[in-house]
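Got a structure for you, written out below as structure tokens; questions coming shortly.
A single protein chain has been omitted from the complex, and every remaining protein chain is retained in its original position.
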Amino acid sequence: MKKIVLSLFASLTFIFSLNATAIELNFAQGGGSQGKMTMELTAEWEKKTGHKVNFLEMPASTSDQYVQYKTWLSAQNSDVDIYKVDNVWAGEFGTQLIDLKPFLDEQLEIMPNVLSAYTTAKGEIIGLPYSVGIPMLYYRTDLLEKYNRDVPETWDEMTETAQFIQDKERAAGNDKMWGFVWQGNAYEGLTCDALEWVASHGGGMIVEKDGTISINNANAAAALDMAAKWVGTISPEGVIGYKEEDARGIWDQGNAVFMRNWPYAWSLSNKDESSVKGKFDVVQLPRGPNGKSTSTMGGWGYAVSKYSEKQEVAVDLVKFLSNRDAQHATIAEYSMPPVYIEIYDNKEHAETYTLLPLLKGPSQALLPRPSAQTSGKWPQVTVAFYTAAHEVITGKKDGATAVAELETALKKIKGKGW
Amino acid sequence: MNKLYDKIFKYGLQIIVIIFCVFPFYYAVMTSLEGSAAVFVPNFFPTEINPKNYIYLLFEHNFPNTILNSLFVAIVTVSISITISYFAAWSLSRVNFQGRSMFLFVILAISMFPQIAVLTGMYQLFLNFKEFYFNIFDLRVKGITSLLWLCFTYTMFNIPFTVWVLTTFMKGVPKEIEEAAIVDGASSFLILRKIFLPIMTPAIFTTAIMAMIAVWNEFLFALTFTATNSDRTITVGIALINGTVEYEVPWGSIMAASVIVTVPLVIITLLLQGRIMSGLTAGSIKG
Amino acid sequence: MKSVSQIRKRTALIFLIPVTIILLSSALYPLISTLYLSLTDAELENFLNPNYVGFINYIENYEGMWYGVLADSLFWNSVRNTLVFTIFSISLEVVLGISFALIMLIENKLKWFVRAAVLIPWAIPTIVSARMFEWMLQDQFGIFNYMLIGLGILEQGKAWTTDPQTSMIVIIIIDAWKTSPFVAILVYAGLKALPNEVLEAGKVDGTNGITQFYYIIFPLILPAIAVAIVFRGLDALRVFDLIYLINAGSKDIMSMTVYARREMFEYSHFGFGAAASTMLTLIIGVIAVIFIQRTRLHKLDEME
Partner (left out) sequence: MADINVNTVNKYFGDVHVIKDISLDIKSQSFTVLVGPSGCGKSTMLRMIAGLEDINSGTISIDGQVVNDLPPKQRNIAMVFQSYALYPHMTVFDNMAFGLKLEKRSKDEINERVNEAARILQIEDYLLRKPKQLSGGQRQRVAIGRAITRKPKVFLFDEPLSNLDAALRVQMRVELAKLHNELDATMIYVTHDQTEAMTLADDIVVLDTGIVSQKGSPLELYDKPNNMFVGGFIGSPKMNFMPSKILSKSADSTEVDLMGMSKISVPKLSASSSEGDAVTLGIRPEHLVVNGDADGSWESKVFVVEKLGDVTYLYLEKDGEPLVAETEGHSEIKVGDSVKVGFPAGRCQLFDSSNQAFK
């Protein structure tokens, strides 16, 4: 009862305090430090423009956010103006979000490989990225030094080194030691990992830019078979159930030589309570025999709803949030990989954000998932892909069978066209 | 000797049940008290007692507000659905009219539909409701709109269950008691208030607790119908707990939130236990 | 002037009005809209104005290939998973629930602890218990594997929730852990409603515990058990959150609802997903009718 009275009162006072020019935006976004960063920047924008922004905090889980967005967008909800979007949602939400291409200017010279993820098959740019996810190989400097090993550049080298150190460490009594931890659960994370294996073996990107299904090739099969061999040898059997945090848990305990993970682990593993603080470094992911190092792109951007009644103001805010100045202003505090190439070279930022210079190489090896070219069907494509990959790493199928069957499945999904 | 053996056997059974039921919860409590690194080490007893997760949730997060919202929704939903079902249960258990079995079956059939399937339909209905509501009151009382809508949705999902259970329980009350009251001159409404209500109290509390837990735990609809921080409910509140950085799962905070969420229910059930557990019927009903 | 039973009939109908209004206004619309949706090509873009396409979401032959829910092996796989899950989890829950209820009857110093403890698993939201078990069953730092390794049963931690061989068993056990209190409370209430003489009579006859239970108590609490089974069964057939939270992407445990949800909300195949939901409801309906007929539960609503 009290609550009703309070909110009635609140809304009454609100109605009477409305001023004619101020516009109120609703902004759906997540929490955590990203959310905090967005809110701080937005506060500045509010001060500058006099408009007001309400934040709608979304669940931490990306798929929960996704469902909520979908419900809102399918019902053509005009209450939400701005969405924080994942880089793989371009194809899916392409027709529900406005094209931001006309608004791009010299202030927004975002790295082309990053921007391409937000570009639909029709060439519309439906979101402006503000941060990018760059997977890397984490390795233990102390262990590599102890056993006099080089930082691996190929998967084979990594496998060999991992096995060698794991055996030695176990012999020395550290029986929980593993060579390599990564993300093997049947979920989007496995799509990222497996795409890296396949692409770095020269096996293509599942569905190429022009829409051809390329997955059924020997390189791709070999890449998956390689990962299958890790399970139970250099990676725990349980890796087939791992997500990011499971891998980091083992890593932070000092029980892994190598880890494939996103930049977030850098700061967490450098905290005092981590056993590996100061004992590790990162490098570009290894490559296979016929390919080059590849990192599956992650990251988030801002997008404006087609059903928003305040698009102009919303676009203004989105531009404000993702331009250079905003990135410069926040990088020291929030340590998020930027979307402008020159920021990686900034010496000043490198002092506070020690990972930054190390990210430049991998940032050039970024490969977006083929979500733009598969448009609305990406969710089915990724499920089919990670299911196939999971079947290989759990030993149900070999790589060649899996990719052949995947090709058939993808053709069925494609149907008359993407 | 035999008696002692029997005693030990009974205590043994009880302790097994307690451990079986409580251990995961205990483990959650323990995890919630540990720092972020200690979480990754398996152990049976906490290595440290650190209330930071609780402090964070209760003072720096929106969490207390979600508890209030959930309480509001739970209380409104449970009171409405129990009241409505109580009267319906009387009709369905006590009065012989045509189509009674059909009615019960239709109620059951409605609860057969997967809730996920009606989600979009309910959401569209919600948007219409919102428009309608705003047109009438011309006030943008969004939070309350969403919460009221949640109450409505939950009432709809709860009613098949509460009607059925209360009907079953009410059949257990001998019809002579009601007839005695009729002869004494009581109307149906009075019988429900003065005679059945006290007799059915344990059954009503049992049903209410069950309905309350269902409401308290619902996630999908709460996620869809509430959007602003001011009107989120607890399960959504838990889902909103982010790590400081992307991908990090803050186990400690999630477990602390779970403990905070579970404790009120446990307290409520303990307080009402006397009523729930006193047995459904007493005295002359038992003969 | 009306006779008592006429007045009662009228009163009964009045008392049923609120239930009817709520169910009609809120349940019927979404039900019908889902049915309608299943006959359309609704996707994200045209959700509000979809085209009528007939039954192609159910089954369609297009260029020699069969499409539609009924032609999708994954759908039938999810039906099979759901049935396996339902049968085993309900059986386990009924056995555990009755055992708990009987143990709750023991009168001694621990009784309040038992009664409180039994409620805990059920009071914990699924979103939390799924996380808890995921955590406890983790292969490297989960307490469960830690115990098994400590006891020498396992050599290495096992990924219980993702291993295709164990994931279904694990899901069933978690569900049983979580929901047997529901059965326990209904059965306990049923037991408490029995006349004391029934329990006493068994003792005097010298029947031992199990035969006493089987021949005397069990038939009397059967209605309570049947109601518990019906509602738990309906829930189990629609199981969603547990499976979704533990391992949404796995084919080995995918349930009908997870399947329908994925089609609707992940693939945006609203029409197809609605068809899957409709099929799901039909399947549940058939099972429910068979169950109710078999257990003569419908007799429960006959006047004695």
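Here the chain labels run A, B and C in written order, and each chain numbers its own residues starting at 1.
Operating definition for what follows: contacts are C-beta pairs under 8 Å (C-beta built on N, C-alpha and C of every residue); 3 or more make two chains touch, one makes a residue touch a chain.
Note that the structure is predicted; figures quoted are calculated from it, not measured.
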_Which displayed chains the hidden chain touches across the whole complex_ = B, C
_Where the missing chain touches chain B, by residue_ = 174, 176-177, 179-186, 190, 194-195, 198-199, 281-287
*When the complex is taken as a whole, what residues of chain C touch the one chain not shown?*
1-7
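Convention: only the chains that are shown with their structure count from here on.
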*Linking chains that touch, what shape results: line, ring, star, complete or other?*
complete
*Counting only C-alpha atoms to place each centre, which chain is farthest from chain B?*
A
*So what's the Cα centroid distance for chain B and chain C, whole Å?*
16
*If you average the Cα atoms of chain A and of chain B to get two centres, how far apart are those centres in Å?*
37
*Can you tell me which residues of chain C touch two or more of the remaining chains?*
47, 141, 270
*Among the residues of chain A, which are close enough to touch at least two other chains?*
67, 71, 74-75, 249, 253
_Residues of chain A touching chain C in the complex_ = 63, 66-67, 70-71, 73-76, 92-93, 95-96, 176, 185-187, 236-242, 246, 249-250, 253, 255, 376-377, 379-380, 383, 386-387, 390, 394, 396, 412
_Residue numbers on chain A that touch chain B, as the complex places them_ = 3-4, 7-8, 11-12, 14-15, 26, 28, 30-35, 54-61, 64, 67-68, 71, 74-75, 77, 79-80, 133, 244-245, 249, 252-253, 262, 264-265, 267-268, 271, 273-275
*asked:* Considering only the defined contacts, which chain C positions touch chain B in the complex?
replied: 4-5, 7-9, 11-13, 15-16, 18-19, 22-23, 26-27, 29-31, 33-34, 37, 47, 100, 103-104, 106, 108, 110-129, 131-133, 135-136, 141-143, 145-146, 177, 181-182, 185-186, 188-189, 192-193, 195-197, 223-224, 227, 230-231, 234, 238, 240-241, 256-257, 260-261, 264, 270, 273-274, 277-278, 280-281, 284-285, 288, 292, 298, 300-303
